[in-house]
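Shown here: the complex without one of its protein chains, the others still in place.
Each chain carries a letter (A and B) given by its place in the written order, and its residues are counted from 1.
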Amino acid sequence: MRGAADRPGPVRRFAARFGATRLDAAFIAAAAAAFIASAMLIYGGPSSAYAVVSTDSGEWVFPLAEDREFVVEGALGLVVIRIEGGAVYFRESPCKNQLCVGAAPVSSPGQWSACLPSGVFIRVEGGAAEEDEFDALVR
Amino acid sequence: MRSSADKRARLASFLAALAFFLSAVEYMLPRPVPFMRLGLANLPILLAVDLLPFGGFIILVVVKVLGMSLLTGSLFSYIALFSLAGTMASALVMRGLRLAAGRKLSYLGLCVAGAMASNLAQVALARVFVFGPSARYMLPAFLGLGLVSGTLLGLFAQLFARGSRWLAMVGEDAHGS
Partner (left out) sequence: MDRKAAAAAARASRREAWERSFSPGALALVGAALSLSLLLMPSPAARAATLAAAAAAAWASGRKLSPILTVSVMAGIVGANLLVPLGRKLYVWGPIVITEIALREGLMKAITFEALVFISKACLGSRLRLPGGVGRLFASALRSYDRILAYKGKIRPASFIADIDEALIAVYAETGDTVGAEPASAGRKAGDPWLILPVLAAIAAALLVP
């Protein structure tokens, strides 16, 4: 008579009852891994970053992930803003000093860019939050 | 004496009818989300992996999708497109795995792989045609559902296949013995 130590484990018995194989188990494990990986990546990852453009007439939201060019109406005329390579910047502006167009593109949450004469402001929201964030840095 | 081609046609038509029936059963069951399907109707296709030649297998898939789309009145809508993509992806994966792994994979493994392939294909299409970029938030849920439903259905299919006289009888028909 077989003692308790000789009987195959419960998993083996379960598998034998159904005729399941080792490869079946491997596939199930792979599927479970894919499920967990997707859950971690999609639900756990940082939310994507957005460019939020504000003027007197309203606010616009565009994801930084996709290259795009768009036009908003500023106080002095049409302002062209471009999103490229995950960063956003002023491409054209009717202002006199053109400081906005010359400024570096911004891409991290909390960073901002502005064309003060036009009253057009760009800020970056969302994305990976940094531990110590400052509202403004004086260099 | 019926020719083997006739026998295969009879078998294919019966399997399709089974698929229609199981689709109807699945439709009756309460569903948490309209787009998620259990995959009951793919069981005949799973069995057909070993019962029909490749040409007949593909025709079975087409008849199943076409038939359900006509019966539910959804042929011209995205629903039929999702159904076709999901069922075809599942069918090709299951058939391919049987070819590659032979008997080393039972219906359990085939079913899980098929369910994952089906749900993956449907999420991909949903992203393009219906939900847009936020479709990716559905992906983990669909993969999880595929894992669970594939495992349960696969276990059932294995249990059924081991004890079924009908399957044994039809298997003889299919392989011309």
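Please note the rule applied: a contact is a pair of C-beta atoms (placed from the backbone, for glycine too) under 8 Å apart; a residue touches a chain by one contact, two chains touch by 3 or more.
Given the structure is predicted, the values throughout are model-derived calculations rather than measurements.
Seen from chain B, the chain kept out of the figure touches residues 2, 6, 9-10, 12-14, 16-18, 20-21, 34, 59, 62-63, 66-67, 69-71, 73-80, 129-135, 137, 159-160, 163-166, 169-170.
Residue positions on chain A in contact with the hidden chain: 50, 58-63, in rising order.
One rule holds in what follows: only the chains that are shown with their structure count from here on.
For the pair chain A and chain B, the distance between mean C-alpha positions equals 36 Å. Taken together, the chain B residues at the contact with chain A in this complex read 101, 103-106, 108-109, 112-113, 116, 136-137, 139-140, 143-144, 146-147, 150-151, 154-155, 158-159, 161-162. Remark: chain A residues 17-24, 26-28, 31-32, 34-35, 38-39, 42-43 touch chain B in the complex.
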